[in-house]
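The complex appears here minus one protein chain, its other protein chains still in place.
Entry: chain A
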């Protein structure tokens, strides 16, 4: 699927993976990267379901999950807003970074590369392109 811009958020959905997790992950990453301002309103469930051709239940489930992590706040009759609390965003950013490191470590292990070699490879790698 091509990437689709809905409000401040960009989505690229892969039908071979759970859709709800992808919606959740896209929004979490956008917030963690700081690509949207704190306190911004998320697209309505209706808009997102229509634009992404998703079952509204799938979108609602992702939004409930964001609420559960206090990353968003749903105000009755007004919609869902990104938290204004920068500490919560920092925590989520760290959690996402940790997930990325765990994935990286497991792919190094799959290649049979040990910790010290991995660490020296990391030091050699150029951070700026």
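To be clear about the criterion, contacts are C-beta pairs under 8 Å (C-beta built on N, C-alpha and C of every residue); 3 or more make two chains touch, one makes a residue touch a chain; residues count from 1.
As a convention for this text, contacts and distances are computed from a predicted model.
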According to its UniProt record, what is the protein name of the omitted chain, chosen from "NAD(P) transhydrogenase subunit beta", "Carboxysome peptide B", "ABC transporter permease" or "ABC-2 type transport system ATP-binding protein"?
"ABC-2 type transport system ATP-binding protein"
What residue numbers in chain A mark contact with the hidden partner chain?
13, 15-21, 45-46, 49-50, 52-58
